[in-house]
Structure formats: structure tokens, C-alpha cells
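Written below as C-alpha cells is the structure these notes are about.
Note that one protein chain is taken out, while the other chains of the complex remain in position.
Order of writing sets the chain letters: A, B, C, D, E, F and G. Residues in each chain are counted from 1.
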């Protein structure tokens, strides 16, 4: 568990701030905290996500070709219904789904359900639910 | 605040797993959760950090030339003494310091103290303390 | 989530303090905190409601003609059984019901159950339950 | 105390949604949750504030002439430093101050510090700190 | 510690319900929950106090002659400032003080500060603060 | 709810300290905190119960003739299974049952399940479970 | 309940530090905190377990002959599913099981489910689940 009043913060690239707000707030249901000319911050499931305006590639990589490793981020839910609710939101609001719900590490203690979505700047977001919560780390 | 029993997870590159464990556990005081041939996971201040074994650059970039933007991550502490304790640990244990403690956004409500360290795979870690905790997002 | 030890406070008009106490305490099951000649305060589901003695209209508006917008207030419950328990209380104790339980925003992620009651001073109170708790804001 | 996972919600009039977002997010430091054509919602210190687009008066009332009673709302802080931090933010960010910090009910057990600000739609927001926390209701 | 969502309840005699409400709500700052013809209940520092209308003695015992043992009740505060705040309230609001603040068990680990007040039905209420919180039981 | 780190304390008569310990610890499953020549204290479901050695009546009143009003005490459980578990314990350990489980205030919002047991000094202990937890006060 | 931010710590013998890490981290899913030449520490279900390098017996005792009394340690889970999850982990990861799941004190209020495993240094670990949580002490 975490010292709950601390927050994790992550800085990632954002090609366009309006698209980024549209994705994280209107689509994903996070909350907008602060916006500047060169960045925007969100209350991302209780942590801070800082999206820095960055130059995108001349030719964006198709979503299906984006590499899952080594970089991605997201939330691991303690309650399975929170995992399910978010996936349902992603379907209902047509969030670009990189990888639909699947099981990873099947047969192992660290088995978990996972899905991955993609934001407008090719950042991959993975959401997880472990059947054995002690495997969340 | 966060739904405290959820955890944030972040996947980052790691050039060598032993160096990574040495840095995050022996130096930074995090806890090792799971280790595989190709990755190692840590309880990083209560969240999950997954370090994926990746090929590093042929010529590593000198720490001073590493770009702070757009990618870095870390923890924002609610209690100033936790921020100070970690900085003291970094000094005592000679953690590579990319940027010593300084004030950002001075004169603004979102003013905060910050320092940045560097892990063995050129990942930059920033730790923050906001004087107005409502600015943590 | 809220910094739980803080409380929200709201001041609203009350045409008669005895009727107001009768409604909020005897009917709605809130707790009376402080009473003065010109106001009475309640622990309203954990927040502070301050009812200020005010002159009512010469001809009170029939309940059915009261405007829902732009002003009303209430509680959004995290647990559906609390929403149901309160509605059951309102029926059992014959609290004036402005709008019985219905679904709003059906088909959307922010779909929620809602009902509205009316206090003796024509204040409308709405109680809600969102199926996706992340939509509570 | 409140069942912390519940939230209080309040609906108030808003003459212009952009001005409202500017006030509550950029000035007051709340978080924007959802925006529609006719309303915008905020995570207001952990509770839900819903601002409904409404027609304002042809001639807006000067702030100094706005009536404090019977309607206003706000937050009562449990920690005095949170009260002070918010007042400092209001001064730094030039939030329109209707009534600067003062003591109410001096000499009584329910004595408290209070200040009032005004939003772009003439809604008055009062923030309080009680020296005896049992008087928060 | 207690399973916090449970409450302790105590039933005591009350000679007159109005005097009882006046004492517990207006004087002592507790909250009135439910009132019937023959009893009244209070949220007494988070627990339930039920005052049953009972016949008092023909000649009430002077407060100074009331026996402290074997029956009395009250609250032991974890925080000394809560103990002090309540004593200050009792002085300010002229609550009948049976025994002013004193030290008991001085020189022992279980040393504590204590004061006792008296309600209108000759019930004695003791409030305590232990310097070693492990001695609270 | 209560400021959880505070505890309620109640002082009651006890005719024999050994019988009292036998009842509260061996039978009822509370924990013994401190014992002196003239009193014994228990962690009673998280609150403090202080049993003062007192002279009992020459002829003890039969349990069935003990008056429920105006004095008794106990715990109101938030979770029904805790209520049931305690009743099961009382049956299994043959705790003297003054009044078996029954419903009170049936048909009303404040309906609750209740049972009453009797300690060796004729103190009556009532345990309750309210279907609507807002009625716990 | 415990003052949750305190931790229990236990020091036990360990014949080989690598075997010990293999057992507690790779098998049992605990987290490695600190390692020295002569000891290793773990976050053991939230408490601190310190394994001190010690000389083992020339002829190790067969597991089946190890004495359960008077020394063993472990965790009592509040939630039955945590007990079950751990047992499932032990089976899946082939943790040496000294005593499979069984019921102890059947027919008594303090009845509980229990299983015992054995670490590489002949330390016996018992995990329990009580049906009546008040019997956890």
C-alpha cells in the first residue's frame, strides 16, 4: 500500500493539448487540474499526469505498431468492478483500444486481467486487475 | 486523493537488472517484489515500477545532457519531512543527483520544492513537495 | 475524494424554523446541531446545512411548479443501498417527493439514479447514485 | 464526520461557462470534471459543484451589494493551514474578495475565522475555520 | 481501537426532556438525533446517548453530594487539545462542573487529566486525557 | 461517526471482580486491560468499561425482574454479521440471555434487531443492529 | 486492531540467505527490503521479518518431526479470501506444507482455519482465519 496522501507523478509527451484534454477528460473521465501554454496536468485516478507539449513524429506510427515495451503506464485496480467499469467506459466512449481485455500469466499466481488503450500522442495506457492482490507489485 | 488500494504502475527501460536492483533497493530503499529474466518489479513508494530489460545506447548519454522533458516520473510527498528524508538518503547513499533541491514556480501558488536523480538506465526521477497541497495535481 | 475532515456548508432560506427542524430531523433523519432565533444548523449527511429564517413568498409556489434549475443540492451516495435506504425512508415518512426515482443520462457512462424531495421552504434536494463512481464529479 | 465516500453536490447558476471554468479551475484551483453545452461540473474541494448556464440579470448587481443571506456555500476546513493557504491563493490570484478574513461569533464557543469570495455569476463562497471543531456543524 | 463504524450506546435517566436537550445540545454541543414523548437520543461525541424520561427524586440531591462511584460515563480523548477545548466550552457555557480539571494517578503510567460535569438529571459525565494513550483502557 | 481514536468510557458496579473478569473476558470475549483491588477495566468492543467493586443487594433481583429502563448499555453494530456472531457466541458460551433476538420499532425506519444479556452484577447489556445505519443515533 | 502505522518485527534464524530470499520473495510473494552479509529483511505481509544468518544443525530435522510448539509465527487474515489466496499460492508454487488446511477448536467460538508451511531454516509459519474476528487475539 502507499502512503495515501502522496501522489505518483508522471510526465509524458503530448502532441496537442486540446486533443490531450479531450482524451483524458471527456473520454477517460479524469479531471483537469492545471493548464499552461506548454503543458496540462490531470488528476489521473488520483495521481498526477503531466502532459508536455512535444513535437510529434512527421509520420505518426499506426497504433497497432506501437511497442508495448519498455514504456507504458496505468493503474492496477484493487476491485475488479473498477476494472470492468473502466473497460465499459472505454467501449462506450470509443476510446482507442490497443489491446482488449485478456489474461496474462495464466496459470501463475500473478495472473491478471489487462487491457491497453492509446492516447492521441501514442502513449500506451495499461489497466490491470490481479486476482491475488499481493501480486500487484 | 486516490482510491488508496489501487496502485499506479509504470514500465520503464532497464539496461541491466542487477544494477537496477542495486539502485532501487540498496540505494533508494524501495522493495523488490518480483524478478524474472527479462524484468524486475518494485514496490516504489507504494506504486509498482516495472523495469524491462532493454538494450541501452552504444554510447550512454552523460547524465548532465539527459533531457528532463517530456519524460520523467516520481513521487510528490504530502509531508515535507518525507521529501527531506529522501533527499538526505540520496546524499548519504550517493545516489546520482541530476538536479539538487530547488524551488520551481516561485512566487506562484503552485510553487514547490523539487530534486531529480538519475537511475542506471538514464531514467530521471523527480521528487516534489508543494507548499499548497491542492496544487499537487 | 474529499479531505474527509473538512465539511461542505450550504446556507439556504427557511420560512419557519420549527417546520425546518421537523423536516430535516424528524422526517429526513439528520441531526440538529445549533439553533438560534434566526437560523438553525444541521449535520446533513456529514456536511453543514444552515437554514436562515427568511420571508417566504406571499403565495407559495406549488411544489410541482418549482424549478429544478439552476439551484438544488443533495448528496451523491457511494453505496447504492444508502440511496435505496433513504428513498425508503422518504416514502415511509411521507417526505414530499418532487420527483420519484428515475434514471438520468441513460445509455451514457454518467448514468445515475436520482430522486428529488422538497423541504418546507421550497428548497429542492436531489439524491443520486452513479453506477460508475468516477462520474460522481 | 461524513461517510467519506459520499459527496455533497450543489447546483448553482453560471452566466458564462468559460468565465466559470476560468474562476473555479484557473483561479480557485478546483478540478474540471465534465463539461456540456449547458453546464460544467467541478471537483470542488472533494464535492461536486454543478454550474448551470443561466441567464444573468440585465444589470449585474455590484459585488458589494450582493446579499450574504440566505444563500451562500463553501467549505469549512478542519486544519487552519488549509484555510490560510486558500486565502493566500485568493490574494495571489486576485480572486474577487467579498469579505476579507474576519472573526465571527467572537467570545463564543462557535467563534470562527471566515472570508467570502465572489464568482463571476454573483455566487458568494464562504470559507471557514472553527477553533473548536465540534462547532463545525 | 474500536471497529469505528460501530457505536457505543448508553441509556440513562432524564427527568425532563427539554432540560436534557438544553444541556446536551445547547450547552455541551452534541447533536440531537431523535425525540419521542418518552426519550430523546443524541449523537454524543460519536456514540449514542439515549435519555429516558424518568421520575426524579422528590428532593434532588445537591450536586456536591452526588456519588462518583460506581456509575458515570464520558469520553476519553486521544488528543489533549480536544480535552482542553471541551473544558473551555464548559466554562464558557457555564456547564455545572462537579469536579474541575485535576490529575489522577499521578506518578503512575496511567496518570490522566480529568474533569467531571453534571447533567440536569444528576448524571455525572467524566472526560479524560491519558498521557500514555495505551492506558486508555 | 466518532473521532475514532477517542474512546467512550463507562463505569458500572461489579459485585465480585473474579466473576466480572470471567464474564467479560472468558464469556464475552472482551480483553482485560487493568486490574486493581477495587476495580477492573476492559477493552469492551473498543471502548473502556470500568467495573467498580460495589456492595451488591442482600437479595439479588432475579434476572427476569430487572428493569430495562432507564439504565443499560451496549454496542450497536454497523455490520449485521457482527451482531449475529456475538449472539452466536452468547448462545455457545451460555451467557445469561435477558431477552433473545427480537425486532424493535417494526414498521418504522428506526427498526432494529436487538438482544440483551445480563452480567453477574445485574447490569443489562443490549446489542443492536439497525437496518438503516443513519438511525444508529 | 493495531496502530496501523507501527509494524511488528520478528528476528529468526536463516541458514542460507539466498535460500531465504528464494523462499520469502520468489515463493511466498513477500518483498525484499534490505540485505546485508549477515541478514536479510522482508516486508512480510506488512510487518518486518529479519532473517539472521545462523549455523544450522549438522543434521537438519525432517520437516515432519519439527515441533509446532512453542515457537511459530504467521499472519491471521481478516478476510477469508486472503487466507484462501495464500494457500492457493503455496500449492501452486510448491511451498513445503507442514500441515494442510484444517479446522482448530471446532465447536468453539474461537474455531479457525489454519495451515502451516516450513521455510528453508525449519521455521514454521502458521496462517489463520477465525470465523469470529473478535477471537483473533
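One rule holds in what follows: a contact is a pair of C-beta atoms (placed from the backbone, for glycine too) under 8 Å apart; a residue touches a chain by one contact, two chains touch by 3 or more.
Just so it is clear, the model here is predicted, and its values are computed rather than measured.
Listed here are the chain F residues that touch the chain not shown: 25-26, 31-35, 43.
Looking at chain G, the residues touching the absent chain are 1-14, 31, 33-34, 41-43, 45-48, 52, 54, 69-79, 82, 110, 126, 128, 133, 135-137. Residues 1, 108-109, 131-135, 137 are the ones on chain E that touch the missing chain.
Basically, only the chains that are shown with their structure count from here on.
Steps from chain C to chain F, minimised over paths through touching chains, total 1. Identification of common neighbours of chain A and chain D yields B, C.
Fitting chain F to chain G on CA positions gives a rotation angle of 90°, reported to the nearest 5. Using CA-based centroids throughout, the chain positioned farthest away from chain D is G.
Over half of the residue numbers found at the chain C and chain E interface occur in both copies, marking it as a same-residue contact.
Residue-number overlap of contact pairs with C-F passes half for only one option from A-C, A-D or C-E: A-C. A straight line joining the Cα centres of chain A and chain F is 51 Å long.
For chain F, residues touching at least two other chains, in rising order: 1-3, 31, 46, 82, 133, 135, 137.
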